[in-house]
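With one protein chain held back, the other chains of the complex are shown just where they sit.
A and B label the chains in the order they appear, each numbered from 1.
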Amino acid sequence: MSDYNPNIPPKKRPFPFSMQLDPSKFEPASDEEKAQQDVMRESTTFFRDGMRKLFRNPLAVASMIVLIIILITIIIAPLIVPYSYSGMITVNGKRDKSAKNMPPFTYSKLEQQAIDEGQHVFPHIFGTDELCRDYFIRVIYGARVSLAVGFFASLIVLFIGLLYGSIAGYAGGKTDLIMMRIVDIIYSLPDTLMVILLSVVLDQLLGQSLQGTVLASIGPNMLSMFAVFGLLYWVGMARLVRGQILTIKNNEYVLAARAMGASRGRIIRKHILPNCMGVIIISTALQIPSAIFTESFLSFIGLGVQAPMPSLGSLANAARQAMQAYPYKMVFPAVGICLIVLSFNLLGDGLRDAFDPKLRK
Amino acid sequence: MDTTERKRKERQLIIVTVISLAIFAAGWFLLPILTEKILLGVVLLLIAGSLYCTNNTGRYVCKRILLALLTVFIIAAITFFAMNAIPGGPFSKEKAPSAAVQAVLEERFHLNEPVGRQFILYLEGLMQGNFGVSTKTGREISTTIFESFAISAKLGGYAALLALVLGVCLGSIAALNRAKAADRIIIFFTTLFVAVPSFIMATLLLLVFCLQLNWFPIFSTENQSYVLPVVALMLSPMSYITRLTKTSMLEVLGQDYIRTARAKGVSQWKVIFKHALRNALIPVITYVGPMTAYILTGSMVVESVFTTGGLGTKFVQGITNRDYPMIMGTTIFLATLMVTATLLSDLVYKLVDPRIDFD
Partner (left out) sequence: MSETPLLQVKNLHTSFFTDAGEVKAVNGISYNLDAGRVLGIVGESGSGKSVSAYSIMRILTDTGRVTEGEVLFKGENILNYTPQQMQKFRGSRISMIFQDPMTCLNPTFTIGSQLKEAIRIHTNRTKEEIEARAVEMLQLVGVNEPERRLRQYPHEHSGGMRQRVMIAMALACEPDILIADEPTTALDVTIQAQILELMQSLQKKMGMAIIMITHDLGVIADMCDEIIVMYGGKVCERGTADEIFYNPRHEYTKGLIRSIPRISEKHEKLVPIGGSPVDLLNLPKGCAFAARCDHAMKICLEQPPEEVEVNDCHIAACWNNVRRMMEEQKGGEEA
């Protein structure tokens, strides 16, 4: 280093500031004054931060609103609309056979008579179908069935997948290896084909035995669908959960927690589960439209719910034959399916953007 | 061996394997000389290869092929035993045939033998390309399958190709024009189409363009209008690929090595098409397997809607008619296709990304 001597005072320089500086400002600042400047960003939890992001996403918010509207409609509508989904329309207690395939908001001859006589006939918002049933209420019930199927199927997938995946992920070693090999094999089976196959089989096997039980209205096809979901569809979730657990298990903060003496249970509760939550929620949210999709698909092929119980898919299928004559019958369930699936997809995307730890900047 | 030498040999090995797979597939369909003994021999060879091959790639390839074969076997088993679990056997729908005819049928279909033996015989038949006979039409199922598959293959092939090409293009455009008009439009339409199931799309297209507007004729053997069915099939996978490509591109473009390339002075176009795209396409390749599955299952309904007479139509008819041999045959055929597609896409993926640890 050079022979630098810092003790030589710097050369005197002319005062560089043209403006007048207030000497009192050169008093030391107190700690409170300094603290005012130190504006730290408020710390939030992962959950709160994610929810904030979610609500800022217009598409996600819109889809949530749509879903809530749909939910409210399907809960309230049967209370308001006086028709049932399985029975023919009756006028004055008599079955009205002339009310076949009516376009929306029209009345049949008998109903018109009744109105002229002063009775109040609730309008057929979507018209009627080929068996003289009010189409609106059928679509509503169809939506109920489709949503319920989606919901329960996702629950099955969530439950089995979460359990399996967490055991595999946390246990590690040989257990993990074997469990994952099984998952690999199941994963490579083409699910839709298996669903179809099982539906056909179970339809024959269970058809007779279900008569008279409460499950008869759902039909063997739906049961077979749930069975296949329970048998096949959980593998995706299991893989996801296991992957998350493995990543987290090997993260430094888990190591740190163990080094500090945290018990296993505490580690699972406080570290592993919260970090898995995001992925699990997203995956479940995206599983619902997938299940509804599968159900509609099966119904469309003719392997859906037992008539007269409607589902959006079976309604669409029934409408197919008469598409040229009555196109509206196709449109309503189709729009229903698209709306529900789209909303869930957008919601799932929004959740992923908000909660996925990999995407956080 | 030197690393680069090894890499080249691995590459050659993969190429050879892929070619042999293709030959094997072709052979299975065209030359009924394969017996179960040869198959057993091949399986044993593969097992040995997966355990003892010095090459990482070789081991991986053997393991994957074994898994694929195992899957097909399991599917065949499930299908067969499921169908036979149905009480009454495959002929329960027909009027009870006379005793003599019954005897002939039983001999033909080996109905007297134990189920296990029936299964083995069925498998043997499969390997020779004999799928049995339809209980509805009485025709050889294999003939039906191969006739109708010609149409379905074209349909699915066009759909897959269009989905891939358009999807990658649109996805790249969206990634490069992020948050601008092009991106928003593309994302809007793809979000819409991803959610619309192919059968709904098919019916809507049929309704609007065929029946109402009469822009396209209804599909018949003389007038094979593939446009609408292909569009119906490919919209959903294309949308998915678009979004996948966009996300992948954006992720790759944010990587450090892209920054290095820009700092080196590589032109913007080259950065995108040479450096970024290569890495960004890797996830798209892994999607090809599931996409094939989607197109195959989707084609079932789309073909029914457009009445094309392809394999899907036959499958749905088989289901409606409870024609069990038909259902079995088509299920196994379709499943084999799906498994093969997944296998091929996995192998190609390994070929493209040299980083991957073969496990």
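By our rule, a contact is a pair of C-beta atoms (placed from the backbone, for glycine too) under 8 Å apart; a residue touches a chain by one contact, two chains touch by 3 or more.
Values in this document were obtained by computation on a predicted structure and should not be read as measured data.
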- Query: Which listed residue, B:Thr190, B:Asn279 or B:Thr297, touches the chain dropped from view?
  - Reply: B:Asn279
- From the list B:Ala261, B:Val302, B:Met328 or B:Leu347, which touches the chain that is not on show? B:Ala261
- Message: By the contact criterion defined above, which parts of chain A meet the unshown chain? Give residue numbers in ascending order.
- Response: 1-2, 4, 6, 10-13, 15-17, 21-29, 33-41, 56
- Query: At which residues does chain B meet the chain that is not included here?
  - Reply: 2-4, 178, 254-268, 275, 278-279, 352-355
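We take it that only the chains that are shown with their structure count from here on.
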- Gap in Å, rounded to a whole number, between the CA centres of chain B and chain A: 28
- Note on the structure: In the complex, chain B touches chain A at residues 67-68, 70-71, 74-75, 78-79, 82-83, 85-87, 191-192, 194-197, 199-200, 203-204, 206-207, 211-212, 293, 296-297, 300-301, 304-305, 316, 319-320, 322, 327, 331, 334-335, 338-339, 342
- Contact residues on chain A for chain B in the complex? 59, 184-185, 188-190, 192-194, 196-198, 200-201, 204-205, 289, 293, 296-297, 300-303, 316, 320, 323-324, 327, 330, 334, 337-338, 341-342, 345-346, 349
